[in-house]
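Chains shown are a subset, placed as in the full complex.
All chains are identified by letter, namely A and B, in their written order; residue positions are counted from 1 within each chain.
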Amino acid sequence: MDEKKLAIIATKGTLDWAYPPYILASTAAALGYEVEIFFTFYGLQLVRKDLSVLKVSPLGNPGMPMKMPFGPDWFKNISWNIPNIIQAGIPGYENVATALMKQTIKNSGVASIPDLRDLCVESEVNMIACQMTVDLFGMDKADFIDGITEWAGAATYLDNAQTSTVNLFI
Amino acid sequence: MDEKKLAIIATKGTLDWAYPPYILASTAAALGYEVEIFFTFYGLQLVRKDLSVLKVSPLGNPGMPMKMPFGPDWFKNISWNIPNIIQAGIPGYENVATALMKQTIKNSGVASIPDLRDLCVESEVNMIACQMTVDLFGMDKADFIDGITEWAGAATYLDNAQTSTVNLFI
């Protein structure tokens, strides 16, 4: 197989789940793949101009490691096991978790979502946004980035997927 | 590639995650794909006769846009940011969120899940249900739709996936 083509459907709209599509797409583009991402459902949050809406929620995700991104090593190495009641009881808790994750990402030298997204656009990743979702949630197209190459639906996605060598639903 | 075949594993059992498998499957069938959905884990909820069990939960999903599906535009355009504590504290909150989403879907002219599922069955989508999950959760086969074409396991799924041009784990 000589052609290399990656087609991703990005359906989740949180900070943590923004990484897989953007890391895989930018890496694939660098390796010479033709790449497209079809943003649909909550995934449309990933192509908004304002990415500050992206948050993480440890609520209902007992698989999320929670560590502090600052302080001495003994402090950073504690795995905080924060009961759901405390998470649910503090209205701003998701903001705290989001800030902690952003700082952790910065400290470890991993690129931020805005940087990875810019990289995808510069690498000519085909960014397709789902027209039906925009209609469904009454979103305003002016809120989305210029890098979107097409507004389309499931039929367009399937056409692209059919000729791809790697298909992923994220 | 002349053949077009889509194989989906549907593993989630909520109202919002019922859309991707049924929209993609019915669209693909209309485009001439051979289509199969393998319903497993929580995804078995999607082939129950009684679909009223399908709900959405904004809890732990900060990516979910929450807007009111009625009233004047200025009212509908507010993004409600409902703290988790309020969501968690009202036992019927998921029912409210589910009703809001159903009304939003109806208002925007998007088909309902029962309609999309009927369309899949009429389009001869191969609906395969996971035998192991039924045994695991002690479910009653009488609760599932007649449209199920086969009760099978992972080996059957893999056989189908191996000959598909598009594979998706939803």
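Operating definition for what follows: a residue touches a chain if its C-beta (ideal position, glycine included) is under 8 Å from a C-beta of that chain, and two chains touch if they have at least 3 such contacts.
Predicted, not measured: the structure shown is a model, and the values here were computed from it.
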The full assembly in this file, of which 2 identical chains are displayed, is built from a number of copies equal to 3
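Everything that follows uses one rule, which is that only the chains that are shown with their structure count from here on.
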The C-alpha superposition of chain A onto chain B, two copies of one sequence, needs a rotation in degrees (nearest 5) of 120
Averaging C-alpha coordinates per chain, one finds the centres of chain A and chain B separated by a number of Å equal to 21
Within their complex, chain B touches chain A through residues 1, 4, 6, 16, 19-20, 23-24, 27-28, 31, 33, 59-65, 67, 76-77, 83-85, 87-89, 104-105, 108-110, 165-170
Counting only contacts in the complex, chain A reaches chain B at residues 9, 11-14, 17, 40-42, 45, 54-57, 59-61, 84, 87-91, 93-94, 132, 135-139, 153-155, 157-158, 161-164, 167, 169
